[in-house]
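My questions all concern the structure below.
All protein chains but one are shown in place.
Labels A and B are assigned to the chains in the order they are written; within every chain, residues are numbered from 1.
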Amino acid sequence: MQWETVIGLEIHVQLSTKSKIFSGSSTAFGAEPNTQANVVDLGLPGVLPVFNEGALKKAIAFGLAIDAEINKKSFFERKNYFYPDLPKGYQTTQLESPIVGPGHVDIMLDNGETKRVRIHHAHLEEDAGKSLHEDFHGMSGIDLNRAGTPLIEIVTEPDMRNSAEAVAFAKKLHTIVTAIGICDGEMSQGSMRFDVNVSIRPKGSDVYGTRTETKNLNSFRFMEEAIKLEVERQIDVIEDGGKVIQETRLYNGDTKTARSMRSKEEANDYRYFPCPDLLPVEIDDDYINAIRGTLPELPDTKMKRFESDYGLTEYDASVLSANGDLADYFEVVVKGCNDAKLAANWCMGELSKYLNQSKRDIRDCPITADSLGLLLARIKDDTVSGKAAKTVFQALADGEGSVDDIIDAKGLKQVTDSGAIEAIVDDVIAANRDQFEELKSGKDKLIGFFVGQVMKASKGQANPGQVNAILKKKMAD
Amino acid sequence: MLNKTLKQLSDSLAAGEFSSTELTSAYLEQIKARDSALNAFITVTDEQALAAAKTADQRRANGEQSPLLGLPIAIKDIFCTTGVKTSCGSKMLDNFIAPYESTATSKLSDAGMIMLGKTNMDEFAMGSSTESSFYGPTKNPWDQESVPGGSSGGSAVAVAARLAPAALGTDTGGSIRQPAALCGITGLKPTYGRVSRWGMIAYGSSFDQGGPMTQTAEDAALILNAIAGFDSRDSTSMDQPVEDYSAGLNQALKGLRIGLPKEYFGDGLDDGIRAAVMEAVKTFEQQGATVKEISLPRTELSIPAYYIIAPAEASTNLSRFDGVRFGYRCDNPKDLMDMYTRTRSEGFGDEVKRRIMIGAYALSAGYYDAYYRKAQQLRRMIKQDFQAALSEVDVIMGPTTPSTAWKIGAKSKDPVDMYLEDIYTLSVNLAGLPGMSIPCGFKDGMPIGLQVIGNYFDESRLLNIGHQFQLATDWHTKKPAV
Partner (left out) sequence: MSLDRSQVETVAKLARLAIDDSEINDYVSSLSSILDLVDQLQAIDTTGVEPLANPLDAAQRLRPDAVTETNQREALQTNAPQAEAGLFLVPKVIE
């Protein structure tokens, strides 16, 4: 039988506020355990929450970025369950009236088509702490630094049909939340965590199968692996005559295996009800519009602008607009060299390769966008060859000085004096008389040999265009 | 010295008749001599009190003259106080020393008041008799075999027995007004949001209010002046200007419109109480007030509404008592589930467990709409009834309680018997209105309270009415025999 996969995602996005959602504790990552957990975060008796406006504004910004309705009256509810990393015995969250209503995100598929993924809603809530599973005399340690970090939980409709779509969506969402500055996007620190709901059904069916939820995936790769694994598992179960049971699963990225979470098996009754310590959050159009006014250019808008203003292909525009920092870098490079295509090629080629190899973020790149722009300008004005420019690029990365200093110091300036080039060409022809005759008699591919020899003799400094032109002239002589 | 009101003591301190140290010592001696019989205090903070009194005397010597400077006060053990055990009457918090101070007590100490100790209460404020405390029942000083009411029974007894000139209590469904009535003192529950709840251990978050328990309305005004006000740490605290509650005490009551809800004078009301309340109303009429019968048709329904919403809130407010970060933890838990269930089963008393279970049930899947949501709708209807009534009259008067103090143990078998005692007080908390109980007579030697309910943020008027009544009567000066 042919199976169709149905995927919906729930994404927890940590909002990059300075302080927690209901207390003035820092949200900085990596502090010593429990040093950023104050009386409110610990849920001590008699303490009370007060809502952080920074979290509200970031949640609204997200809603605006996905073209969603913003609820002008929303409120917080308590979701009740006992867990050691949940200090109050309830999570303050939103159920009935979330801040962000239905919206959508468009993703680009491998075949170049655009697909719309609907967002059911996004709600504000507080993060839990962490249970550390190292052994403390057979006990677990609880660190509540993360407890109270503001989150939005984004819930999609079950609109994705394979792992590639899910990953494309996840990456697009990452692009959006980092572009609008509501999340630092540090997946390895848990800033974005994905829960994946997967079910399968016979192709052509319009009834959903029983779904499972694989929780807390914190990389795109794990997400892809976990979905593929779960789809295979469900197909096996059904084809073996079994039934998929609704359950929560845990994927282990190291062993590439998944298992059912026993502790969540017992049916939960979360007893949601409006939190009496917090009042309804009421906002008006002016408040929403003020936030709209502060939104930076959204990735989709930027992509379209890159296509129209710079004449980039859709693919190049989508790659360069996907990361806000890269996009900004690219635009400075274009300004420096006045050639968008050249800038795009270098940003997506040499620069990306370098960042990947050195495991650096564009923000920590030792080559400034101005330097790269200047280097490309030097290619355009024939000061250096493209090949020599790569040497300059590496030297810039190694901190060897400015573009022009490096070109001078390394003697990379192209020889453009045609007399000097012609002399070298003559020497090469003289040394390879027979081959030159063959070239003249029509063996065209030998041209590459001669250009190569001339370049070699000039130690790479001759302008290859000129070499070509002079060779052609000699052949015609 | 110990029979003086807070106001009189304030004047005496200002006049230099005695020092705060002398005054504080005198109260501490009284507590030492008499509290073993009454059990009004869970913790007596002698050393801190004497040190604070010394500081207050120095402040006064340096020319400071604030009205509460150097005056002692007893604090219900529900307010977190730095460095002193805050138990909330529970084994769960028998070892809990809060690393922070409640806003209300911190304002009192800023005003120069001296904490004598922490008073006994029903466990987590759940009760109307102060019998459910882990530290044993508090006795009514008018009859030590009777309950003092609750949950702020310790605070009421401390004031009634003159172990403290004033006390701080909290009121979720009547817990200031009812013990004030049953012990013959004055108790004021302010408008919800008037006094910060920060550092006050929550029972029913949308009801809880701290307030003064004193001999007189004049004294209550002094305390309210100190504790009222906006607090940025409490989202439910209201940003309303704070009046000088002492300033309006002497206004004449001529033209005051009093409403008497017919539902407050029905079958369940003790005849002696009815007579005393009607007599009190007559006093106001003599001062030029007009009286009219009104209706609060859903008074009886305030019991089911309250006993759904408050336990629902409590059931989740009390989830934080899990043995992980503070408070009691059972010995040798064998696993996580065992730690939770034994910690909570051993740490909480019966009434607390009952209310947690009722609350959890009312919120559980399939019952939420029928119970919690319906109770919240009824809550709005009850509020609307009050708003309609208060558009016709300035204040509503009636009995605080349907009967006087009962014998210890008499209503402990069936919790519902006790719940019915709250009939006249609960609706005020459901609506969030201010309410006051003042002494207005006795039945068989036991005190009776007159309840006065006002409009939102109309505490000044309530205190004015209380003060004028106390100028005309002497019920508030009666004290139990030692």
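Here is the rule we use: a residue touches a chain if its C-beta (ideal position, glycine included) is under 8 Å from a C-beta of that chain, and two chains touch if they have at least 3 such contacts.
Fair warning: this is a prediction, and the values are worked out from it, not measured in the lab.
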item: Listed residues B:Asn3, B:Asn250 or B:Gln377, member touching the removed chain; value: B:Gln377
item: Hidden partner chain, touching residue among B:Glu293, B:Asp414, B:Asp444 or B:Asp474; value: B:Asp414
item: Of B:Gly432, B:Gly466 or B:Pro480, the one touching the omitted chain in the full complex; value: B:Gly432
item: Touch list for chain A against the chain that is not drawn; value: 17-19, 23-26, 32-39, 42, 44, 50-56, 75, 82, 84-85, 131-133, 136, 138-144, 250, 261-263, 269, 271, 274, 276, 278-282
item: Touch residues of chain B, complete complex, unshown partner; value: 95-97, 99, 191-193, 206, 232, 235-236, 238-239, 298, 300-301, 303-305, 307-308, 315, 319, 322-329, 333-342, 344-345, 348, 353-354, 356-358, 360-362, 364, 370-371, 373-381, 383, 414-416, 419, 430-433, 456
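By definition in this document, only the chains that are shown with their structure count from here on.
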item: Chain B partner contacts - residues on chain A that touch it in the complex; value: 39, 42-51, 78, 80, 82, 84, 87-90, 142, 144, 269, 271-273, 276-279
item: Residue ranges of chain B touching chain A (in the complex, touch as defined); value: 79-80, 86, 88, 93, 96, 98-100, 102, 197-202, 204-206, 232-236, 312-313, 315-316, 318-322, 324-327, 336, 340, 360, 363-365, 368, 372
